[in-house]
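The complex appears here without one of its protein chains, the remainder shown in place.
Chains here go by letter, A, B and C, matching the order in which they are written, and residues are numbered from 1 within each.
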Amino acid sequence: MRTGLFVIWGAVLLFAGCGEAERAEDSAAVPDAERYGGTAVVAASYEVNSMNQFASIDEISQELQNFVLLTTLIRYDEDLQPVPYLAERWDTATTRAGLRLTFQLRDDVSWHDGVPTTAHDVKFTFDRIKDPATAYPRASLLALYDSAVVSDSFTVALYLTRHPGFMDAWRTISPMPAHILGGVPPAGLRHHPFGSESPVGNGPFRFVEHRSGDRWVFEANPDFPEGLGGRPYVDRLVYRVIQEPTTLLGELIAGEVDVYLVVAPAQVAQIEANPGTEVVTYANRNYAFINWNGRRTFFQDPQVRRALTLAIDRGSIVEVARQGLGRVANGPVPPFHWAYHTDLEPLPYDPDSARALLEAAGWVDQDGDGVRERDVFKASFEIKTNPDATRQEILTLVQADLAKVGVDVRPRVQESQSLGQDIMSPERRFDAFLLGWRADFNLDDRIIFACSQLEGAYQWASYCNPRVDEILDRVAMMEDRSQALPLWHEYQEILRWEQPYTFLYYDVRANAVRQRIQDVQMDIRGDLLSVKNWWIAPADRR
Amino acid sequence: MTAYIFRRLLQAIPLVFGILTLVFVILQVAPGDPMAIYMHPSVAPEVLEQMRENYGLDQPVHIQYVRWLKSFLSGDLGTSLTQNRPIAAILAERIPNTLLLSGTSLLLIFAIGIAIGIVQAVRQHSKLDHALTLGALFIYSMPSFWLGLMLILILAYRVHWVEWWPEALKFPPSGMDSVNYDLLSTWGKFTDRLDHLVLPSIALGVSSAASVARYTRSSMLEVIRQDYIRTARAKGLPERTVILKHALKNALLPIITLLGLYLPFLFSGAVLVEVVFAWPGMGRAIYDAIQQRDYPTVMATTFVFAVMVVIANLIADILYAVVDPRIRYERERR
Amino acid sequence: MSASGGNGSRKRLSAAALLPGLPQLLRGQRRAGLSLVALALSMLAVLVFGFDRVLATFTVGRIDYWVAFLTLLAGLAAAWWLGVSWGRGSSEDSAAGASQWAIAWREFEKNRPAMLGLYLMVALYLVTLLAPYLTSYEPSVIVDDIMRVRHLAPSQDHLMGTDKYGRDVYTRILYGARISLSIGFIAVGISIALGTLVGAVSGYFGGVVDAVLMRFVDTLISFPRLVLLITVIALFQPSILVVVVVLGLTLWPSTARIVRGEVLSLREREFIEAARALGLGSPRIILRHIIPNVLGPVIVAATLGLGNIILIEAGLSFLGLSAPPPTPSWGNIITDGREYLVEAWWVSTFPGLAIVFTVVSFNLIGDGLRDALDPRLRV
Partner (left out) sequence: MSGPILQVENLRTYFHTADGLVRAVDGVSFNLGRGETLGIVGESGCGKSITCLSILRLVDPPGRIEPDSTIRLGDRELTRLSEAAMREVRGNAISMIFQEPMTSLNPVWTIGGQIAEAVRLHRGVGRAEGRERAAEMLGLVGLANPQRRLDDYPHELSGGMRQRAMIAMALACDPDVLLADEPTTALDVTIQAEILDLLCELQERLGMAMIFVSHDLGVVAQIADRVIVMYAGQVLEEGATEGIFSRPRHPYTEGLLRSTPKLTAKLPRLATIAGSVPSPKRWPAGCRFHPRCPHAWDRCREDVPPLLAVDQPSRCWLEEEPQRRTRRGEAGG
């Protein structure tokens, strides 16, 4: 509900997120043995759907799966380069059809019921993802993968078509236990009690209890191999759902909650002012945009779209609606990405130029009602968004800004599901809407801007530029970044000028952390990235 | 009595059936697609079709209706689209929580409401009576979520302008128990649960308590005028006995019928209060389900809500019969 | 007390022209006098202090300005006209056999809290209609330099402070009254009309019609109301229209029950028998003879329902299921401000108070009406 829509499709990146908690300096002084114990409470305003990889699509479920309950084959280091995790090492070999990727798994990781984690689990997971009957929501992660072959208990080979960032999938897919789920028919996996009643993992924490709508409780897994860091420091990890932000803030201040994920921007100042809590921020992968429906007369003209962007005070939006948590955007490539065009300035806030552009395009207020017209068309339309407080605030500001240049906006909040249905319908039932994308490390924008996708479900802007098509096609298969970079830059320059979207801002994530939790590291790789290293000094334990 | 209960149960059947049909119709008429949550660029259209088929959403409406009724009659409430688990399992977790919250509220409503109503009736037209009437009216006129937020700010969060609030009167603002609940002793568990009940049950119940007080006051005033109260006084009974023994039981009769009225109201209020206080009950289950177009969950939860209301009305009627010997008599004679 | 000679009436005319209510005051009719004085003075105050905004009516040409203008004219006219005519023939009126309504009004008049509620409500509606004259700000316009004007504490410039967009909270509450009250009024209108009709038909015809309609009513009543509202509104997209219609369509069953009960007892009474004997058709009997006779309880239910709907609307706003922003309904204003309760308490507190006072006044009126209209409760 909250995240709206997000794109996840691969590539590798250069630029790392900036935020890492500034932790207590003397933490190093505490001997390792004293760090064990205590309960850490993580809370957010949304529910975790399931521990079942095959069913869940929400961000927080994936974080709990990948960092708490399960283990991924690889992880990223701070430079976003793959490093071993469950897979001790891997190598690649070129085959006739493409590429063979062989993973050598650790032999000391076992499922929480004692059964060792083996290559069969990897193959099982791979096969189920590829099976359409499973209806795995992120199946496109492995679109260019072909098959998996187990060569021995801890070795598995994967055959794939060569493409940039092919390793990225294994950062987000955790193998699932074949000995438990192997006998379940693919269509039934989604409903298996594994998801929320009896998940069995192989990660640093074991499942204890789930109370729907309330909490997930995990406890330290004492058998977690030393090679992966051993038993986590905290005894228990609790995830709580507290829907109302005011209540959640109250619990944080009262000390009942240690980590508050995705703080409402309005609350940042209060958390910073409160002794004992601090805010950890980092630039994440999301950006917000307004999509103009290119099939409508008004939005067909790039000049008009540019005028609209010039008329919107995006700096103010970041200041007011996001409390400064963001950065004015100039295109679809967020700053974390290696292809980000650092020298490209976003279009300024310039209502006068906006008026001039609109006038040049023939949009003039003829009847003196404050709204421009051209022929029989009026510069008046609806912008939809989903029921998210920040998005509604932005819409309110956008409406006020555009009114100043003679463009009438009717904001409309529409519940996510039916909004999704409207914007994806072949008839494109909207004038414009405000949502956000999450750009993955492996960026591929063809589905949203390519001419070939004009009738597709996601080409909402109905934008078509042959040069953009060419660039996107080429970078998608180009493994050499130095070769791809100029193309990426050109792409960003074109979109800045033509504005198929009005790119509003790149998101900065804010999480609140109580200071008693030590060694919290949160960055673009994940909020729970360092959860197994979190520790609480004995005096601070509840 | 048994025959009476049985008859009432029979009468409830068309009611429940009507509610189910109503919900089904509303959900069918409403725009929006339950599969929309799975729509994003990495989900292939074939995958969506596959899921639609898995859930039986590709069938014509009347088939879906009959199928749903059938499975419902065989005790299968279906599977949640979003949580991917049997709805019966979800409700089994949530119903006791909502019952605990609304039960506590109900207790509070009647205990406080009746006590205040009695005080008001006994001291009719006094300053205290007027003050309580006015206070009740104001509380009754407050939006419950607003009251909830205020309670959190003052009682739990203690914002800077209420720092004077005593630490001992601080109550946890969310959840049903502490995170270390399962590690507590039995007594610790009990007090912990009680602590967590304070704020939500107040927010949920206080406006109904105000209206119970109003009803009790007028009912009590009516009863106090009755001849048998004069008889009781003429016997030389102390005023306490007259009020608490002779007047109260009679005054309570109309109040008991309110029970049946308040339960749907409490369940409604539970939606807002459970959201504000992060109480994992049915109200939030249905709110989330509606938001996510989880049709089977909406229908099952609604059904359970309706059944609970019907049961509540039944209990209210039986209770009425227990308290009022006249009714008991008539029923036995029949 | 009536002025018999031309001399007395001329004196009264001049006193009334000087200040409406003055003659009533001189005659010792304090309540009538003070109400008129208050009405006249407040209208004059609006005219004097908001003169440029009154003038703006002719240049802006917006419909709400014209509504305000007409209200102002009507208010002034009413004050002076009533000042002359009110209370002239009162002694004669009361002597004759007064109608049921006149009796009820006399009962109501004696009920001080109810009268207070009535005054509050009249004031509320005047304020709502006059909104454009009472503020120099616009409810939804956001100025350029937001960071400078947002979250200003209450002051002379901004009576109730400003919100996170720097909009004047007082202005938004003024305009919000219009939204909240109209939602209440229309929804109650729909539910009363529907409920009365269904109740009357059900009670009058009885039998199968009654059984079917009442089962339907039972179904709707045993449904937790907010759950039903949330379901329907969420599914059909929240907008003012949807909220109004859905509220109206879900709240009628209780009215239907009340009306049915009344009709059942009325049906057996002589005048209905007489009408039937005269050969009048059923629709005519229902419309002309039954419905007027059940109006009393219906009006009471409507007044209490108004307060209730304002509360429900606020709850729906909290769940994001009411009029979408920037429409300033009271519920929306509270919801907008709740994240900033600690830094800017005024944003949520004032609309909250507006709700409380409005609902209190509706409830006071409703209780007063019930006491006045129900002869059984008269002591």
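Methods note: a contact is a pair of C-beta atoms (placed from the backbone, for glycine too) under 8 Å apart; a residue touches a chain by one contact, two chains touch by 3 or more.
From a predicted model like this one, the values you see are computed outputs, not experimental measurements.
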{"item": "Partner chains on view for the chain not depicted", "value": "B"}
{"item": "Selected residue (touches chain absent from view) among B:L81, B:A232 or B:A306", "value": "B:A232"}
{"item": "Interface residues of chain B (partner: the chain not displayed)", "value": "226-228, 230-238, 245-246, 249-250, 253, 323-326, 329"}
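The rule is short, and it goes like this: only the chains that are shown with their structure count from here on.
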{"item": "Approximate Å spacing (C-alpha centroids) for the pair chain A, chain B", "value": "38"}
{"item": "Centre-to-centre distance between chain C and chain A (centres being mean Cα positions), rounded to whole Å", "value": "49"}
{"item": "Centroid spacing, where centroids are CA-atom means, of chain B and chain C in whole angstrom", "value": "30"}
{"item": "Touching two or more other chains - residues of chain B", "value": "31-32, 149, 153, 275, 291, 293"}
{"item": "Junction residues of chain A - those touching two or more other chains", "value": "246, 415, 418"}
{"item": "Residue numbers on chain A that touch chain C, as the complex places them", "value": "245-246, 264, 266-267, 269-270, 313, 316, 319-320, 387, 389, 392-393, 395-397, 399-401, 403-404, 411-415, 418"}
{"item": "Complex contacts: residues of chain C adjacent to chain B", "value": "215-216, 218-227, 230-232, 234-237, 307, 311, 314-315, 318-319, 331, 334, 338, 341-342, 345, 348, 352, 355-360, 363-364"}
{"item": "Chain C residues touching chain A - in the complex, by the definition given at the top", "value": "140-142, 144, 146-147, 150, 164-165, 234, 237-239, 320, 324-326, 338-343"}
